[in-house]
Every structure is written in structure tokens, then in C-alpha cells.
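Let me give you the structure first, and then I'll get to my questions.
Every protein chain except one is present and positioned as in the full complex.
All chains are identified by letter, namely A, B and C, in their written order; residue positions are counted from 1 within each chain.
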Amino acid sequence: MARIGVFTCWCGENVARHVDIEKVTETVAQMPGVRCSINYKYMCSDPGQAQIRDKIQSERLTGLVVASCSPHMHLKTFRKAAQTAGLNPYLVEMANIREHCSWVHHNREEATAKALDLIRMSVEKVKRDHELVPIRVPLTRRALVIGGGVAGIQAALDIADAGHEVALVEREPSIGGKMAGLSETFPTLDCSQCILTPRMVEVGQHPNIKLYTYSEVESVEGYVGNFKITIRQKARYVDMVKCTGCGDCWNSCPIKKNLSEFDCGMGFRKAIYIPFPQAVPARPVIDRLACTRLKRGTGCGLCEKKCQAKAINFADEDKLVVEQAGAVIVATGYKLYNIAKEQDNAQLSGYGEYGYGKYKDVIDALQFERLVSASGPTGGEIKRPSDGKIPQSVVFIKCVGSRDNAKGLAYCSKICCMYTAKHTMLYKHKTPGGEAHVFYMDIRAGGKAYDEFVRRAIEQDGAKYYRGRVSKITEENGKLIVRGADTLAGAPVTIEADMVVLAVAMRPADGVHALAQKLNVGYDEFGFLSESHPKLRPVETNAAGVFICGACHAPKDIPEAVAQASAAAGKTLVMFGREELTREPEIARINEQTCAACYTCVRGCPYTAIERAETLTPKGVHVKYTARVNEGLCMGCGTCVALCPSKSAELEGFTEQQIYSMVESLMT
Amino acid sequence: MNETNRFEPRIIAYVCNWCTYLGADLAGTNRLEYPANVRIIRFPCTGRIDFNLIVKAFEAGADAVLVSGCHPGDCHYTAGNYHARRRWMLFRQLLDTLGIDLNRIHFTWISAAEGRKWAQVVTGITEQTRQMGPYTAYREIARASA
Amino acid sequence: MSEIITHAELRRLMDDWIARGGEVIGPAAVKPDLVQYARLESAGLMLSGYIHPANSIKEFFFPRSEILYRYKFTGKKIELSDVVNDPVKPMLIMGARPCDASMLPILDRVFNWDYKDNFYDKRRDAATVVTMACTEHDDACFCTSVGCGPAAEQGSDALLIRLGEDAFEVRCLTGKGRALFQGKTQPGERTAEIPPGPPLKFDADFVRKFTRDNFDNPIWGELTLRCAGCAACAYTCPTCHCFDIVDEGNAYGGARVKNWDCCQFSMFTQHASGHNPRSAQGQRQRQRLSHKFAIYPDKFGEILCTGCGNCGRICPVGLGVLTVLEEISNATPSLESVEPV
Partner (left out) sequence: MIVDQLRELCARLLSEGTAQVVIGYGQAAPGKPAYPVFIRRAEDADQLVWNDQCMTNLAATLKRREVKALGKPAVIVKGCDERALIMLAKESQIVRANIYVIGVECNGAGRPAMAKCASCDVHVPRWTDTVIRETESQAAAVRTTPSSARYADLEAFMRKTPEARLAFWRAEFGRCVKCYACRQVCPLCYCERCIADKNRPCVIDTSATPKGNFAWHITRAFHLAARCAGCDECARACPAHIDLRLLNLALAAAAEDHFGWRAGMDPEAEPPAGAYSLKDKEDFIG
């Protein structure tokens, strides 16, 4: 039999002014199951809470209702008070007779009647509360970081520096990502590699970081605190332990004309190669599609002969490795929108009119970065690809693919305004007398010292900006004829350029969708990964224990990606600060006896917290299929309850019995 | 209830914890007065609110029912309100076929910042329901005698 | 010598009953393709030319849902309010089939053998039942196999037998019947002929013995494999009388209600532990047939079935009492070899 205590608060005059506290107290005392009904000026005060604690003990209460303010204000307070007195904190309910009653209804009679109804409902609810204990989930305090660009590096180092092990998985043979290929960075024009490579080395040498380059995530099992990730280490044909990175192999390799991925196709590499001199690990990899020996199975083998460390292994195969982790950070970065005609997505049509792929001197922004980079194929001299001449006039076109609902992507790629300004400056610095023309839609330069930077490009370095689009590029007599509009001047503009640089839209990296599905992370219509809450949980995802940072989430620049990476690392460390995970017990559970295993809840759960399961006898014999809630993942929204036709899903704290008895208590 | 003895509608509101409940809290904090006819039942999310509860509200004698939660995109649980929206899209059609008065079933998105909207919505529903009078049709159905 | 009433006079009699504040129940076309016993607002709504309505008159004595009493909690006080003495209107059931009225003596025993069910009895007392002898039968009818027939008199206060197009012969069987027709009939020369009922379709004694001796026979499961497990048979059956008692209300009060229940539902015997002694549909079918042909007869001497055939007509998979019993009879080598009980 229920023994409910109801504690009605005056909140000074706040409640008492419009609600007849005495009448409420007396009427409530007559409600079935109510053991005691008292009121006090300030229930949340120490003496108020003391009364609650006393009554819990003296009346051996089985539940309590505090009729006062919003539960968002004081539910935790009163739960704590109950716990102190030995009552399970989840046997506490509140009736909001202040915000929802006395503050908004000033007719005393009506407010009192409503307060009584609100308390009546809470009494019915608390009668059916269950004792709950926080859910404890074991925790592996190791992190897995996917993606070894600047964001992944930052996140991995932060976590490793805090004393936890990190496994860092990178698809390419070296970490470093896009940033390793950049020339200089805005708005300071400091050298990209100078900033990044020490961090890369740190990763390579960190005792807490286990590096998996040339590797990809094969599959993910488990859940927050307890992920099991299978990693595919692609065959490298070079023994990472034996290899010293001396370079004898790639120096001797006769297969030279392979387009360098790192140089964005602007330069060549060997069939056995390291992507760039500062690569981490500084160990080569054999391109199995280029290598004569690997293609034919016999012959060549020059590298093997030259290698004194005996590190070449043509029989190498892909290996699967399993890593345990409590948290996963996704930092898979971006790729550029392919502006050529062929598209992976029917909604995109490319920018054939700009002649990319047709005219050698029409290049994209990352290619330009390599042209300007001191480590690039031209050693930092800006020579155009077609004939190696130094271009005297360069046109930069912004928003290629971005902010274009018709044939591109609706969003702003965010960094192009800044890097185009940078490009013009670098070009002007290196090419005295050269002309830099920029076609733009808007200049978006929000950020510390950003707008100043753009103004510098225009005002000091003399880049010419035209607000307008380019309609077509043609080639005549070795010149690129760029036809566009200057909408501010209201006139068409035609520029004879030696080279054109396209600021192409950023898109999420290839393969991110397959990865997102393995991790149960959502993504938006453009394929960028979805954060759990756009404001309050920007690096969390709906998959508990999976965090995101960098350009896999949205276009962003380096400082932003790094800040987000540290945030993701911080969130991970908050998790790792405990021995085990504790979670709110107000979550869903499935009555496996009645579950018909239609799995509508599995489809509907926003957190993929419900899984297909089997009920077995103690001896392991199949009894039936059922849905089952993963306590480590359920966030307690209750969507499954409403979706379940047989009501085999139930939500603690808001059970069907509680809700129905509340509604029914309003029945006259 | 008061001297004019006018009909006072009974309104049951099913609201989510994170948006509309807080919106109603804000109406309180801002002391926005509105009619006392509404009884709020708090859920974690509109996704938890089953269609049976609308039926139950009418069985319990409600003259109008309000279901309210977070605006699209704002759900604390990201998608509960989308599930709810889809549920009500279909359920309304069933109720309409049954001849149940759709003017007595209201759906709104009210955010934690929209205290004023909460007060306005409740005032509006109360007034509209007062005009329509008690929902005698369903009360007759719900009179539980054989 | 016989007593005769014309159609017009019969209708007048019914309308008078209604005018005096009584209720008249009779077969009516409640939908274009559905005949049911229903409350008639006027005698003109009564239908003729039906074989058997899709329900039975049971529900006018033993309603599908009935409040037993109401209760109210205030503080620690509990108040009960009885409804058993609430008055019921005088009820005239007109045009019941003899197989329907035959269920009344059966239910009389069920509701009075140990505990007197005042709810049933008050309706029984208030009712006058006029049956109409069958001139036709269909494949589903098997009254003759269970000791009933097209002009059976059990449970009837007066029996009408068609006499030509426009009149009935009236056979008053009880005081209630005589009171009803007092002064409404004319003496006549003609005596109506009682048409033959359906042919004998099975031997009830054999069935009784079979059910006793074959509790574990797999034939039950075999023959009833197609049973969908609904209660359409039981709820349209005149004699099925199982009920369940539930409380409906909230923490402040409510009503205790008696509702029809049915042994064909798996929940009927489901224990709180999860165990179900009748976990298969075959067992539940066996129960229903055993109850009708052995358990009830053992206790009260009569078969709990009037052969109305509703179960067979209404079953969505054509599985009535008759279907099963015919199959059992066919499956057993020779009826004659079984000793009568």
C-alpha cells in the first residue's frame, strides 16, 4: 500500500498569493494513498528539506510529491533530500504549482482547483514510480581516432597527453591530411608544414599513440565505453619494423611516371614511395597497381635487391586488427567537389564551362597550393602546368560549386574567401607585376584578423576583385579567355588570363557514409556528419561515445577544426575521468515475453539503442526473437514506447501505468 | 465555477520536457496570465506520446487536447518530434474518418523560449473550445455503462 | 381447435408493448446484409423470412458488459453503490427461434445453481419470450441432433407457427405467454403443421463419450488446426456463458464490470506465471466441445448446445461445432460400436 507524502510549498508569496495552500493541504490529505500532507514556506530551504527527511522516516513514506516550482528548478534538490533520508531518489515527483499555476492564473479559486489537479496527477504518478539505480556501464579508457589530418592529430595528441592510449587510423600511407599539402596559412601566412610536421612527429613518437596508417575501419561492434573496432591494414609490401626509411628503394625504382596524390596530380612519384619527405611514418609503400613486380608476379624487384634491411615483402597481404576503445573520434575531413563533368551524384552537374580537365591551366585550389608550396613539384615557383611559364595574369573564381542550388551545393564552403585572398597574395609576392583577378559572390571573412587579411590582399597587394560570376572560359592562342560580369560596375568583364584557379566547394571525404553507418552516426543531405545538438552538443553524435571534429562535420578552417578536435578530445576525457560510465536510469526496457519482434522500435530509435536479440533458456536454447535495449545507449526519449503496438516497450519514469493513471485521475 | 456559470473547457496538454514544458515555465517566469483550463502532462519527448493517449484524454472528459513539443530540428532527442509528426499525420485522418472533431485536437511546436506562444496557444484553445461547448459526443461514448 | 393471431394483430401487440414503456426485441435487418436480434423501435421493423439471426437472444439476459456495482474511495473510506436493484423495462422477445429460447432453461441453471445471479434473474423475470417455429433450415442447423427442434418449446412462453401468409397459430406455453396473447387471438380450425427439422447429423451420446475418452487424442488439434482463436462462435452462441470481472475506473472510484469472455482466447487460461494449461488452440477447442457435450451434461443433464448453427455460419474459417463433430464422427470407425452412455 502506498504511503505518499505531499509537501506543498508556499514559495513565500509566490504560490500562496494565488493558491489556497490550506485548502490544498487538507484536500490532498484525503487523496487515496496519501499518508501525510504538509505545507511550508520554502520547501527547498534547509528547514523545508529537513521536514521532508523527517517525514520520510517517521511516516515510512514510499514516495513523495513536492508541490512547488518546476521540476527543472528543484527536482534534483528533492531527489537528493529523499536519498539522504533513505528513500530512492526516483520515488520523488513534483507538481509544478508555481510556473504552471500561481504565476499564470490569478483567480484564486481556479488556481487552487488546478493546483489540486496537478498534485492529484503527481500522486498517481509517484505511486507507480519504481526504485531505480543509475546504470553502470564498464568503460575501456582508450580512444580510437579515425583520420590523421590536423583534427585527428590534435584530438589524438590531446588524449594521449592526458595519459590515455589512442589508436589513430589513417587511410593514406602518412598522416598529415590536407594540411600537409598546403603552402602557407591564412591569416598569418606561416608555413603550413612548419606548424604541422612537428605535431606529426609527436604523434609518431608518442608512447600512448598507436598509429595505423594505410589502414581503414573495417567494422565496429559494441557501444559507448566498449567499442570493438576491426581495422584493415592494407598491404604495404614493406615491413614497417625492418625498414629504416633510408630511401634506397624508391631511389632505385624505375617506375617513375605515377601521378603524385600528394601533389594533386601536379607531380610524379615512384611505384614505391613515401608521399612526401616529412611523412609519418617515414616508411614507403608500394603502389600495387604501378609496381611491375606486383602486377606480373615476377621480374624487376630492384627495390628488394637494394634494400639492405630486407624490408621489402612482395607477399604482404591485408591484415585485420581488432582494437578496443571506449570512445571514437571521427575526423575524416573533406575532399573537393569534382568540377569536371562526371559526377557521383545525379544532382550535381559539374562546371564543364570552366574547362577544368580540358585546359591544363585551369586548376583547383589545392593544386594551386602545391604550386606555391616550397615542397611542391615546382619548388614553390608558380609555373603554369601547360608550358611551365610564369603566368602574368591569374584569375581566381570563388564559390565554384558552393552556394549554388542549381548545379552545386547549397552551402557556403566557408574557407574559400580566405584562401583565395591568400592565393592572390602569395601569387603577387612571387610574381612581381603579375595580375590577380578574383570573381566573388560575397566576401565572408568573419574571424580573428580575417577581414583585415582580405583588405590587405586588395589594398596592399592589389588583387582585383569583381563581384560577379564567370560564365565561360575558352582558350585562344595560349590564353584563357575568362568571361564574367562585374555586377557592381554593371559591366561584363573579359580577362585574358594565363591561369585560372577555382575555389571549389568542400565535400565530405569519400567513404564517410559507409563509416557513418558502421558507427551509427547520422549525416545530412550533403553527407556531412550530424552532431547531436547544433548548439549544445556540437561534437557529440547520436551514437553515444562517438564524437566528430573537423571538416567531416561541415566546411571549416584549420583553427576551427583544431578547436573542435580539442573539444572532442575534452569530451572523451570527461568520459575517461571515471572508472565506469553511469547513466540516468530513466530509460526504456523491453518486455521480452510479449515482444513480437517486429523491430519497429529498432528502426525508429534515434540512438540505435535497440537491437535485435534472442531470448535463450539458461542452457542457451532459442526461445524467441525479441528487441532489447542497450542500456549504454538509450537516452530515454520513449519513441519506442509510442511505436510499439503491444506496448512491450516501456520507459522508466514515464511508464504507461503512470501516464494513464495521471490522465484517468482527471476523470470526474 | 464563477458567477456567470459559463462552461469551462477541460483541456489536457501532452508536452515534451525540453521545449514546451520549459516554454510553459517561461510563461510563468514572465507572469503571462492565461486561462486555468489546461492540465499539463510532461513527457520526455513528443516521440513518447502515443495516439492512445489522445483517446484516453477524451475518455477522461477532455473537451480539447493539445500535443506540443520542440520545433523541427530542435528535438532534444533529435528525431522524436519527427516520429510524432508522422504519427499525427496519419492519426488525424483516422479520427476524421471516424467523425471525431479535429477542432478539438491541437498540435503545436513551442520552444523553451516561446513562453508567450504558450500563453497565446492555451488562451486560443480555451476560447475556441469554450465557443464550441463541451465535447458531449465523446462524453456520451465514454460514459462507461453497458 | 387452435388459437390464431394475424400479422397485423401481432404488430399491434408489439407496438402496444412499446407504447406502454416496454422493450421489444426481435430479428431485424440492422444492415442490408445482416439480421440480428435487436431492440425494435416499432413492430414494423421486425423481419420475417430469416433462418437464424447472426447473434442470439442471450445478450438481452446476460449482456456483453454489465456493471455489478460502483465504488468510490475518499481518504480511507470506501463506498459501494449497488445497481442490482435498478429496475429493468418489461421486455418482449418476439420471433426468437426455438433454438435460441432453449438456452434460457440452460442459463437459468448456470446462474442459479449455487449463487443466485440477480442481474440475470431480474431480466429473466421481466421478459416474455415468444418463439417462432422454423419453416426452413440451412446446412448449419442441427437442432435435432441435440434434442431440440424447429418447434421446441423449452424456454418459450408462447410459440408461433406460421399459418399461411398472414397468420400464426399461437401456442401459449406459460402464464406469461397466456397473459400476452389474452384477447388477441381468435380460435381457429386449422392447426399449423410443424415442418421437419434438419436431419440428424451426429450422435450426441457418442460425442459425450468420445470427449470423455479422448482427452489427449491429437484429433482435437488436427481438426481445429484452422481455428483462428476468436470468440465469434462463443459470442454468437446462445449457450456460451463465460464471463470475466474487471474494475474500470481510477484511484478515486469506478465500477466493477462483468464482461463476456471466451475459452477460445489464449489469455483465458493464461496464468500470472506465464504458464498456460491450454496453450494450444486444439486444447481450447476440446474444452469448448467438452463443456458443451460432457461437462455441462454431467452436471446438469442437458447438452450445452441448442443446435442453432450460429458457430458454423459465423466462423471465419467455417469451423462450427457441427463441423468438428461431423469430422469426429467420420473419423471414428463405426458409430454403432460405441456404447451409449
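Convention: a contact is a pair of C-beta atoms (placed from the backbone, for glycine too) under 8 Å apart; a residue touches a chain by one contact, two chains touch by 3 or more.
Quick caveat: nothing in here was measured; it's all calculated off a predicted structure.
Trainee: Kindly name the visible chains that come into contact with the excluded chain.
Mentor: Visible chains that the missing one touches: A, B, C.
Trainee: May I ask which residue of B:Ile40, B:Val65, B:Ala79 or B:Ala119 touches the chain that does not appear here?
Mentor: For the chain that is not drawn, the touching residue is B:Ala79.
Trainee: Which parts of chain C face the unshown chain closely enough to count as touching?
Mentor: Residues 30-31, 33-34, 36, 54-55, 59, 64-65, 139, 221, 225-226, 228-232, 234-236, 244, 246, 248, 257, 259-260, 262, 265, 267, 280-282, 314, 316-319, 323 of chain C touch the chain absent from view.
Trainee: List every residue of chain A that touches the chain not included in the displayed model.
Mentor: 593-604, 612, 625, 643, 645-648, 656-657, 660-661
Trainee: State which residues belonging to chain B touch the missing partner chain.
Mentor: 51-52, 55-56, 59, 72, 79, 82-83, 85-86, 88-101, 106-109, 121, 137, 140-146
Following the convention adopted for this analysis, only the chains that are shown with their structure count from here on.
Trainee: Would you kindly say which chain has the C-alpha centre located farthest from the C-alpha centre of chain A?
Mentor: So the chain farthest away from chain A turns out to be C.
Trainee: Could you name the chain whose CA centroid falls nearest to the centroid of all protein CA atoms?
Mentor: B
Trainee: Using the average of all C-alpha atoms in each chain as its centre, how far is it in Å between chain A and chain B?
Mentor: One centre to the other, that is 36 Å.
Trainee: Counting in whole Å, what is the centre-to-centre distance of chain A and chain C, each centre being its mean C-alpha position?
Mentor: That pair's centroid distance is 69 Å.
Trainee: Indicate the residues of chain C shared as contacts by at least two other chains.
Mentor: Not one residue of chain C touches more than one other chain, so the list is empty.
Trainee: Give me the residue numbers in chain B that touch at least two other chains, ranges are fine.
Mentor: Within chain B, no residue touches at least two other chains.
Trainee: Across the complex, what residues on chain A touch chain C?
Mentor: Chain A residues touching chain C: 29-33, 123-124, 127, 593, 661, 664-665, 667.
Trainee: What residues on chain A touch chain B, complex-wise?
Mentor: Result: residues 70-72, 96, 98-101, 103-107, 109-111, 113-114, 117-118, 121, 522, 530, 532-534, 542, 586, 604, 606-607, 635-639, 641-643, 651, 653-654, 659-660, 662-664, 666-668 of chain A touch chain B.
Trainee: Could you list, by residue number, the parts of chain C that touch chain A in their complex?
Mentor: 73-75, 249-252, 274
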